[in-house]
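Shown here: the complex without one of its protein chains, the others still in place.
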Amino acid sequence: MRYTLILGFILFMIGLWAMLTRKNLFKIVIGFSIIDTGVHLIIVTIGYLSGKTAPILDKLVTPANAVQKVVDPIPSALVLTAIVIGLAVTALMLSYVVRLYKRRKSLSIEDYRELKW
Amino acid sequence: MIKRLLIIVVIILLIVIFLPFMKNVILKDSLNELSSGYVEKSVSDLKTANIVTAVVVTFRGLDTLGEVTVLFIATAGVGLLLKRKKGEKSKKSDKRPASEILQTGASFLFPLTILFGVYIFLHGHLTPGGGFQGGVIIASAFLLLLLSNINFQFNHTVLHWVESLSGAFYVLLGLLGLILLGSFLNPKFLPLGTLGTLFSAGAVPLIYSFIGLKVGSELSNILDSMRGAEE
Amino acid sequence: MVNPIMIFILFLGTAFLFALFDKIHRKFSFAILQLVLLINTFIAGQWLYKFVFTSQTPVMIFTAGFKPPFSINLRMGLEEAFILFAVNFVGLLSALYLSKSFKHSKVYPLVLYLMMIMGVNGIVMTRDLFNLFVFLEISSISTYALIALKENEQRLASGFKYMIASGLASVFFLLGTIFIYHITGTLNIDQIITHKSFVITSLGFLSVFTLMMSLIIELKPFPANGWALDVYQTTTSGVVSIIAVANSAGVFYAFYKLLPLIPHNQLLFIAGIGIVSFLFSNLIAIKQTDSRRLLGYSSIAQIGLLITVTALTRYLHVKSSTSLFIISSIFLSNFIAKAGLFWIAGIIKKTHIKEWAILRFKPGLLIIFGVFIFALVGIPPFPNFWAKWDLIRFLALSKLHIWIILILLGSLLEAFYLFRWFGSIVRSEQNEEQLLQPAYKTVPIIIFFLLLIIISIGIPIHIYQFDILPLLPIVGLLILSIFDFLPSKLKAIISMIIIAGYTLYIYPVLSGVSLVFAFIFLAGSFIQLIATMSRKGTDKGFFPLLVGMILSMGSLLVARSSLEFFFAWELMTITAYMLVLRGRKAEKPALLFILFSLAGAYLLLSGLSYAHVINFSLVGLGTIPISAHMLPITAFILIVVAFLIKVGAVGFHIWLPGSYAEAEDDTTSFMSSILSKTGIFGMLILLLFLLKMNMHHSALFTSMLGWIGIFTVFFGSLMAIFQEDVKYLLAYSSMGQLGYIVLCMAAMSHLGWVSGLYLAVNHLFFKAMILLAVAGVISRVGTRNMYEMGGLIKKMPYSFISVLIGIIALSGVPPLSGFGAKWLIYTALLEKGWYFRAGLSFFASAIAFLYLFRLIHTIFLGQPKPQHQNVKEASPFFLIPQFLFIFAIMAISMFPNLIIKPLSTFINPYFASTIQWQGNTLYSSLGYWNGNLVMYVTMGVFMLLLIWLIISIGRVQKVKQFNIVFAAERPFKPTTTHFAHNFYAHYKRALGTFVRPVTTGFWNGVGEWISSAAGSIRQIYSGNGQTYVLYILLYFIVLYFIMGGK
Partner (left out) sequence: MITVFIIILGIIMILAAIIAVMSKNLLTAIISSGVISLLASIIYLILSAPDVAMTEAAIGSGLTTIVFLYALSRIKKINKEIDDD
C-alpha cells in the first residue's frame, strides 16, 4: 500500500505548509493535527501486510493459523497511543489559543512576537 | 515574498529528503519475529483474542499507562488554562435552551450510550475497540447532555471520584502483578479462562475497563473545561 | 533494594488520586507531593549509593511478565541512578520553592508538576524506543501546561511557540521510530543498537537521522531554538529551573542513550552541532540585558557543550569511566548552578541584569550567586574545572586542536558575560532596597549551594587523590572566612600566623630556586600584611581572599604535578580577581583582569595538555628524567604566552595598569611586588624544561623572549612617564621592571638568571616600599593625582625617606642595590652578546629616571597644598613594613653576597657559574662590583656635598608658601594649570609615537567586533513562532545534507 504511505507524506507536507504560512493560530493548530493524521497513516501502513486480516481471532483466524493470517499488531498499538497523545496536544494548544485571544484579542501569530533577540 | 519562496524551497527539500521513506520502504508480506511472537504469545500465554489489545494492555502496558497519563495531564492542563475559579463570574449565556424534544431525547440516549461504551471496553479483548474507544463513547454521552442542556452542570464530585479511583485501580492492578507475579502490569494473576470468552485473558478486561472509565471521565472533563465550566 | 518501578507507581498512584487528596486540604496534598518526591529521591539515592560504593551491576526491570523485546523494560544503572537522583532532588527542592504558588493555585499545577518529573524519570529509565516517545510527551506536555502557571501574556505566547516547535520535534521522533521498527523489527533500544549496521542504508540513515534530530531539537541547539529562549525568559522561577535542568537532563540522557546509533564517522558532526550552539549562545548572551534570557542562553550553551563532549569522548573511545566523569561533571555544574541561579532570579524579581545590584546588600546570597557563577565558568575546585582539565587533555592527545580552541573560546565568552554581571553587581552604586527572602525560597538555594561545595571538595580528594597540601589555600580561605567577624587587626595577625605556619609546613619541600620564590611570595606577603592592619573595622571578605591568594602562590611552589600547578594557578587568579574587584572603580579593570587571566589560564591548560609530561612543576621536574620530546613547540609557545600575560608583557599588558591601579592601595602593593612574580616563576620552570631537553629551536625562542622582555621594559617605562595618577605610574613601572626580569631569564646564562632573580627580590623590596608609602600618602591626602599633591616632605618625612630610598634602589644609581641589579643585567646581556638589547635597556633606565624623579618632585617637594595643611604622617602600619624593606635594601646593598651568593649556588646546577667572589667583590668576565666600596664611595661623596650645604646654609633665605617674591602670581588653587600637571608633555612630541594606544586599540577593536557580531546574529530571533519552525526545518535540511544523507 505504497499509496497510503505517499498519502501520509502528502498530508504531512500540507500540514507543514499550514504551520509555516498561516498566520491564524487556529490554522496552525489545524496544520499540526493534519500532520498528525499523516503520520498515523504512515504508521498504520507500515504495519499492513497485503492480503491479511485484522489481528483478532475469530472463526476464520484460528490460533493455529493466526501468524499467517493477520497484519502486524504493533503499529496499531502504537497508533492508538499516538492518536490519544495527539488529542492531548491539540486540546492544550487550543486552550492556549483561547487564553491568548482572551488577553490580546488577536489570532494572528505575528502579534505575539515582542519576545525576541 | 522571499519568505514564501524559502518556505516552498524548504518543503520541496523536505520531500526530497523524505523520498527514501516513500521509495525505499520494502512493504513486507509476513510478520517479523517480534510480531509473530506477539501473536503466538497472546493466544497461548494470555488467551486474548484481540491481539492489539494484548499488545496494548499487556506487552506494551507501560505505554498505555503513559497514554492514560498523557490524557490526564491534558485534562489538568486544559483545566489550569480554561476552568474558571470558583466564584469567578461568567456572563449568563443568552443562548436559547435546546428544544424539549432534544432534551428528552438526550436524557433517553444518555444511559444507552454509556452502556454502549461499557460494552465496548468490556469486550476490548475480544472485538475491536477497548478502553480508549469505550471511553470516548462515554464522553460523548456526556457531550450529548452538555449540548442538549446549556446550563447543565456536571456532578464534579462523581466525575473526580471515578477519574481518581479508576486511575488508582489501574495502577493497583499493575502493582498486583508486581507483587503476585514479580512484574509490573502482568495480568496473569487472574485465571486466564478460555480464549474468546468474556472472562478470559486474566486481568486484561478489568484493566481495560478501568482504562475506559478513566479515559471517559478525563475526556468529559476536558470537554467540560473547554466549555468554560467552573472548577 | 526498592524496585525502581516503584518510582512510577508512586508518582502515578498519587497523581491519579491527587484530586481526592486535595479535597481534604491543600496542605495535605502538597505534603503528599513532597513526600513522593522525597521517597523517589531516596530510592534513586539508594541505587546510586549501591552503584558507587559497592560492586552493584546495572539491573534490567521487566514489565508485564515477558522478556524484552516483547515487553518494555527499564534499566537502572549508574548513569540512570545519578540522573534520577539529581532530577528528583531538584524536583523536591523546586516544589518547596514553589510552595506559595502552589498554595494559591488550582490543584492542576501540582499534578502537572508531579507528572513532569515523572516524565523525566521515565525518559531516563526506559529501554524502549516508543516508550521513550511516550515519556518524552508526558514531560513536554506537562511542561507546556506548567508554563502557564501564573499566567500572563508573555508566558502564553512563549508557551505556544514552544508547543509548535516541540510538537514538530515529536512528530519527527515518531517518524524515525516507526521506520526503525520497520527496518529492525524491534523497538527495544539495546536490540536496535546491536543491529545498528542498518544505518548505512539510505533509509536507515534517514530514520536514525530523523530520530536524533528530534532529540537534538528538543535540546535547543543554536539557531533552531528561539522558542526555548522565550520560555526561559518568561516562565516563573520555580518552573523554569526545572525546565532548564531536569527536563534538559532527561532529553540529554535520551540523546546519550541513542548516540550509539550514530556511526562513528558521523560523531564529529554531532559534536559540531554542540559546539556551534555553545559558541553562538555564549556570543549572543554577551548582548543580553534580561537576566533570565541571559541564563537561558547560558543553559543552551552548556547543553551544547555537553553534546560536544559526549560525541567527542565517544569518537575518541575514551574510557567509559573517564568520559562519564567528564560528562557528569559538566552536567552537574550546570545542573546545580543553573537551578540555583534561576531560583535566585525568583527572589530578585528584577529582569534587567543591572537591577540585580540589590544583591550587594545581601552578602550571603551574593556569595552563593558568585559561587554558582564560578562553578559555571569552571573555577577550581568546582566540577567544571576538573572536567575541562581532563577533556582538554584528551583532545590534545588526539590532536583535535580546533575543538580545543573552540571550547576554550566559548568558555572565555561565557566567563566574560558572567564575570561582567558579577562585577557590575559588586561594584554597583544602587541604593539598598527591600528584598524578601522567604525561607521556602532560600532553603533550596542554600541546599544546592552546600551540595556544590561538598561535591567540589569531594572530587579532588576522591578522584584525583589530592592530599591536603594543594587544598591548603582553600582551607586558609575558609578559616579566615570563619573569623571574618573579627576586627581587621586581629585578622591580619591570624593571617600572618597562617602564612608563617604554612611556610614552616612546606619548608622541607623547598630547595634551590623555589626558596627564592618562597621568600618573595611568603615572606614578602608576611611583611606586607602588617600594612593591612591599617584597615578600619572588620572589612569583611578581604582577608580570606588575601590569604587564599598568598597560599595559592605558595601552592605553586610545592605543586607536584601539572594538575596541582594549574589548580593553584587558577585559585590564585580567582582570588586576585576578587581582590581587585574590591577597588572602588575596579569594575572594568577587574573584568579585564579576569578575562586576560582566564585566557592565560586556558593557554596554560592547553599547553600543559600538549606537553607529554604530567609533572610540569618545580618539584615534579626533579622527579622525572627529561627527554627531548616532552614539550613540543606548541606546548612551549602556549605556556610561555600564558606566563607573559601574567607578567603583563607588552601586547598583553592592557589589563595590568587598570587592575593594579584601581585595586585597593595595599592590595596593589601585593599584586605588583608579589603576584606578578608568579609569571616569572612559571617561566622559570618552563625554561628549566627547555634547558634540560636541549630543544632544537630553543635559541630562537629565548632570543624572542628577550626581545619581548626588552620591549616591555621600554614600553612600560615610557608609559609611566606620562601618567598623572601615581598608581598608574607605578603600575607601568612594575611592567617595565618585570620586563627586565624576563629579559634576564631569557638570556639563559648563569649571570642572566642570577641577575633576574636578584632583580625579582629587589623589586619586591623597593616596589612594596614605594607602593606602601604611596598608599600611606593617598590615605592621607585622598587623591591619586600627583599634581594635587606637593610639599608633603614636611608632613610625611618617613614616607618621603622610603620613597627616596625606593627610587634610588629602583633607578639603579649607586649606592643602593638597584645599581647592582643594573650592573648584573648589563654584564649578563653583554656576556650573552645582546648588545642592542643592552643599549635599549640602558636607554629605558634613563626614561625610568624621569618618572621616578617626578615621584619625589611632585609629591614631596614643591609647595604644599592649602587643603593639606593638617595632613599627618601615614599610619605606622604602613611605615613598619617600609622600614623593614629599607633595612633589607641597605643590607643587600652593603653586602651583595648575602643574596648573590645563594642565588648563584641555586643556579649552579643548571648553568656553569661565570662569576667569582673575592671577599665582598664580585668578578665577572667584564668587570667587578664591590657593594661595600660603592657604598663607601657614594657615602663619601654624599657627605662632602652635605658638608658643603651645611657650610653654605647661612645664605639660605626662608620663603613662606604664599610669598610672591619669586613668582608672578599667587598660586592659590592647584588646578590643572599646576606646573606638575602633564609634566613631561614636551617629551610627548618626541616619544608620542611609541605610546599611541595601539594595543588598547587592537583589543578594543576585538571587543567591538565581537559585540557587533553578537548584536547582528541575535537578530535571527525575530520573535515569530512560525519563523522558529522554519529554522527548525532548515536546520534539519542543512544538517541532513552536511551529514551526507543520500
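Letters are used for the chains, namely A, B and C, taken in the order the chains are written, and counting of residues starts over at 1 for each.
Everything that follows uses one rule, which is that a residue touches a chain if its C-beta (ideal position, glycine included) is under 8 Å from a C-beta of that chain, and two chains touch if they have at least 3 such contacts.
Note that the structure is a prediction, hence the values are computed from the model and not measured.
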Query raised in the report: Considering the full assembly, with which of the depicted chains is the omitted chain in contact?
Result: A, B
Report task. Could you tell which one of B:T48, B:S140, B:S164 or B:N186 touches the chain left off the display? Result -> B:S140
Query - Where the missing chain touches chain A, by residue - result: 1, 3-4, 7, 10-11, 14-15, 17-18, 22, 24, 26-27, 29-31, 33-34, 37, 40-41, 44-45, 47-48, 52-56, 70-71, 75-76, 79-80, 83-84, 86-87, 90-91, 94-95, 97-98, 101-102, 105, 107
Requested in this report: May I ask you to list the residues on chain B that touch the chain which is not drawn?
Outcome: 50, 52-53, 82, 91, 128-130, 132-133, 136-137, 139-140, 143, 219, 222-223, 226-228
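Going forward, only the chains that are shown with their structure count from here on.
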Requested in this report: Determine which of the two chain pairs, A-C or B-C, is joined by the larger number of C-beta pairs in contact.
Outcome: B-C
Query raised in the report: For chain A and chain B, what's the span in angstrom between their mean Cα positions?
Result: 16
Query raised in the report: Rounded to the nearest whole Å, what is the centre-to-centre distance of chain A and chain C, using the mean of the C-alpha atoms as each centre?
Result: 51
Report summary line: Separation of the C-alpha centres, chain B versus chain C, in whole Å, is 55
Requested in this report: Among the residues of chain C, pick out those that touch two or more other chains and give their numbers.
Outcome: 130, 134, 137, 141, 144-145, 148, 151, 175, 179, 182, 187, 1030, 1033
Query raised in the report: For chain B, what residues touch not just one other chain but two or more?
Result: 7, 10, 14, 18, 21, 25, 32, 34-35, 38, 60, 63, 66-67, 70, 73-74, 77-78, 81
Query - Residues of chain A touching chain B in the complex - result: 1-2, 5-6, 9, 13, 16-17, 20-21, 42, 45-46, 48-51, 54-58, 63, 66-68, 70, 72-74, 76-78, 80-81, 84-85, 87-89, 91-92, 94-96, 98-99
**Report entry** Residue numbers on chain B that touch chain A, as the complex places them
**Finding:** 4, 7, 10-11, 14-15, 18, 21-22, 25, 27-32, 34-36, 38-40, 43-44, 49-52, 54-56, 60, 63-64, 66-67, 70-71, 73-74, 77-78, 81-82, 126-128, 132, 195-196, 215, 222, 225-226
Report task. Could you pull out which chain B residues touch chain C in their complex? Result -> 3, 6-7, 10, 13-14, 17-18, 20-21, 24-25, 32-35, 37-38, 41, 45, 58-63, 65-67, 69-70, 72-74, 76-81, 83, 85, 160-161, 163-165, 167-168, 170-172, 174-175, 177-178, 181-188, 214, 231
